[in-house]
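With one protein chain held back, the other chains of the complex are shown just where they sit.
So, subunit A:
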Amino acid sequence: MGRHFRPARVAQATKELMAANLVHDTPRWYKAVNMIPPAEILTRPYPVQHTTPNPHARRPRNLFKPTRMVYPEDELRRDFFRDHPWELARPRMILELDGKDARYLDWSKGLRQPGMPLSGECVVQRQLWLMENVPNMTKEAAYDAARREFYELRQLEDIQRRIAVEEARMVGAYFGKSTLQYGMDIEDKEYERWKKWAAVEINKMEVEKQKAYTNVVDVPNNPVIEEELLNDVL
């Protein structure tokens, strides 16, 4: 399918048809489409540059390709999640409220923000706020400060979880298997399977051993064989 020009030329085509008396009624859309011409298409303007292009490039390539969007938080995110890879395993909520979500957050107040669960993103934003708003603050110092706050809050969550389990057990709740117990069950199952396999293999080996002795023929008290042997000799 190549370029299509009919949809863009709908008004002109109708004008020509009416001028040639091939269409008698002015279509009901005619005035509207003439009043509001379609937007420009197919041209490629110079795209938004998110990073300053290389001034020394003698023959810059891909001038009209959209550029990659870069933010200062990207580096901070990379550093944080490189140091805390298991934070990536935590579920994230990415649904936006009304688009003004960022305006409800105030990173001067700390890591916990309304409507946002505690995550690595909180650390990154807090670090950025500290870097931009606290005088003489380096990236590393801000990272350490934000990180420490984060560890405190995560530890608090862990303690809350532990106490909640204890409280639940106190009022009669019981829990399923722990991860260790689950792992042990899997190991036991595998061990039983291996035991069966081992028994079969042992059996096979015994049978092989027995085979080595089954074809041995005892010569005395066997007159037929004695006669044959004598015949061979003779």
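Following the convention adopted for this analysis, a residue touches a chain if its C-beta (ideal position, glycine included) is under 8 Å from a C-beta of that chain, and two chains touch if they have at least 3 such contacts; residues count from 1.
The criterion applied here is as follows: contacts and distances are computed from a predicted model.
If you had to name the missing chain as UniProt does, which of "ER membrane protein complex subunit 6", "Queuine tRNA-ribosyltransferase accessory subunit 2", "Phosphatidylinositol-glycan biosynthesis class F protein" or "Ribosomal protein S2, flavodoxin-like domain-containing protein" would it be?
"Ribosomal protein S2, flavodoxin-like domain-containing protein"
Quick one: say which of A:V10, A:L105 or A:L118 touches the chain that got left out.
A:V10
From the list A:P55, A:P85 or A:G99, which touches the chain that is not on show?
A:G99
Contacts of subunit A with the missing chain: which residues?
1, 3-8, 10-11, 13-14, 17, 24-29, 31-33, 35-36, 38-45, 47-48, 50, 64-69, 95-101, 115, 168, 171-176
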